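Missing here: one protein chain of the complex. Every other protein chain is in place.
Going in written order, the chains are labelled A and B, and every chain counts its residues from 1.
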Amino acid sequence: MTERNTTVDEFQEAPPRINEWRRFWRVFLQRKIVIFGLVVLFLLVFSAIFADLIVPYDPYIGVMADSLESPNSTYWLGTDIQGRDTLSRLIFGTRTALMVGFITVGIAGIAGVTLGLMAGYFGGIISMVIMRIMDALMCFPMLILAMLFAAVLGGGIQNVIIALSIATVPGYARVMNGLTMSIRENDYIMAERAMGSSNARIMLSHILPNSLPPMIVLVTLQLGMIIMSEAALSFLGIGIKPPGAAWGAMVADGYRYLTYTPALSFAPGIAIMLVVFAFNMVGDGLRDALDPRLRGIL
Amino acid sequence: MAELLRVNNLVTQFKTESGLVKAVDGISYYIDEQEIIGLVGESGCGKSVSQLSVMQLISAPGEIAGGEVIFEGQNLLNYHANGPEMRSIRGAKIAMIFQEPMTSLNPVLTLGRQLTEMLQLHLKMNDDAARKRAVELMSMVGIPSAESRIDDYPHHFSGGMRQRIMIAMSLSCNPKIIIADEPTTSLDVTTQAQLMELMKDMVERFHTSLVIVTHNLGVVARYAQRIYIMYAGRIVESGTIKDIFGTPRHPYTIGLLKCIPRLDEEEGTKLVPINGLPPNLINMPSTCAFLPRCSYRLDKCSREPWPPMTAIDGNHYIRCYADTKEK
Partner (left out) sequence: MNSKSNDAILDIQDLKMYFPVTRGLLRRKVADVKAVDGVTFKLKQDETLGLVGESGCGKTTVGRCVLGLYKPTGGKIFFEDEDIATFSEKKLREIRSKMALIFQDPYSSLDPRQSAGSIVGEPLKIHHLVLSKGEYRDKVDQLFSIVGLDSSMTDRFPHEFSGGQRQRIGVARALACDPDLIVCDEPISALDVSIQAQIINLLEELQGSSKKLSYLFIAHDLSVVKHISDRVAVMYLGRIVEICSSKELYDNPLHPYTRALLSAIPIPDPFVEETRERIILKGEVPSPLNPPPGCSFHPRCFMAIPECSQALPPLRDIGDGHEVACIRV
């Protein structure tokens, strides 16, 4: 190789550099609603992390004398039947919601991506087995499936996470399977094989990075969904058990006193709405910035 | 032969995020009756855009920013792009054949429907007459048993067959001019030859003029009578094929002819590539666009704007300051 001195004397000029990051941020932040979503998410994450420091009262032990108060200067969002401060419980509920959301998406995402990647790359019998199981799981609406698992496993944050993970795996597997199959057809994958790359190297270093942008968008959109499903399970009483602070359970608790202190149900209800909305807006923004061709697909 | 179409100083530009792209930057050409001309250039040189501009088929962000397209004594650019005058010209008097035979036919309609549509629209034929004419056209372009295949859908046909159908469609209203935009590029070599021969026969039979838009110098050498060489939105050289291939004078034309391998070349012939890359058309300077790649450049070239087309002999024009005769 060292002896190879070619006569290619003129170097090809370098074209001007395109700054991908600057372009990403410009498109991502160009809509105000996306910035709003980002601000909401930042506040939520902040309050979830520093919940212990910022809550005005203990979220678990109330003052019985102050039960069912309407919003006032002492209790900004009022209190529940046991005299616990709604605002404090709401802040602790953020922690539950985000924890369930992120852990579930993490577990389901990793499992789904792995299954979809294997099915899409190897095809044949492996794909058939994996994807038929996923199809079977997908026959049921996600919430029904989650309810089924939650009912079998019993309540509690762990079981909610497991139930929601199983229920959402097929979605990731489906998308990843499709992405893998289309990426696999590119010549650069053939080039890798022609160079002698192993299957693992092709899957991890080439297919996975190329499927990341749509997967990131999917994950962001899914986070809102998961949080809402967790709230639904808790509302139905098969999710987070009392005295744990969960938005869904809070809506259910307050429901009985809706005419007396509506804030008790409305506050967690609005929180759920806001968080789902914020994740969806940020997901939309990410999609436009990462890959506008996905519009209408995700 | 009488002049049929004349384009003067046509400018078509696209407003993009990164700046103004003058895809066609003041081109002028003409075509006589029953003449075959070639419009040759690389991708992005504006050859297709210029033809779409003639048909007023440019859509936003593109716009025709100036010039004239004189056809039968009328400036077509005075007509509204979607007005009745323009629509009665498109397909009927000036027809177009596109590169992609796979996408230029509607997949959910039978060929019969698509062929008779034009006949009914422009020639006001009734159903039976149109169908009869469609079958006639299909057998004329070499589709076997046209009678039974007229009710087939496009996916029943191969790429070459579909391009034959496109040729039949373009001929259906007996147009004055057919514009063929890279008509055979996506097809196999022997199919290309079949179709080019067919087009040549057809334009002779129908007394039609033909504009061949292509990057393939061989095709124009074989079929065209005159050619225009385009680079970066402008015509840089024009003349009869014998002028251009016999005594090429613009540095770009000279470069092109030296950089393509020829079947009849001597063994061991070295290709002489054109260095560098075609220019990015965004916010172009007013000097010659070929200047950075040119081996004949003079000091004058980087100071003065692009020269106008100047006659060097008879009908042979170039847009260049340099004297390229001897080299």
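Here is the rule we use: a contact is a pair of C-beta atoms (placed from the backbone, for glycine too) under 8 Å apart; a residue touches a chain by one contact, two chains touch by 3 or more.
Nothing here was measured: the structure is a model prediction, and the numbers come from that model.
Trainee: From the list B:173, B:221 or B:312, which touches the chain that is not on show?
Mentor: Reading the full complex, the residue touching the unseen chain is B:221.
Trainee: Touching the absent chain in the whole complex: find that residue among B:77, B:274 or B:294.
Mentor: Residue touching the absent chain, from the options given: B:274.
Trainee: From the list B:56, B:114, B:192 or B:208, pick the residue that touches the absent chain.
Mentor: The missing chain is touched by B:192.
Trainee: On chain A, what residues meet the omitted chain?
Mentor: Against the left-out chain, chain A lists 1, 3-8, 10-15, 17-18, 20, 186-188, 190-198, 201, 206, 209-210.
Trainee: What residues on chain B make contact with the chain left out of this view?
Mentor: Its contact residues with the unshown chain are 42-43, 158, 160-161, 188-194, 197, 215-219, 221-223, 241-242, 245-246, 255-257, 259-265, 267, 269-275, 277-278.
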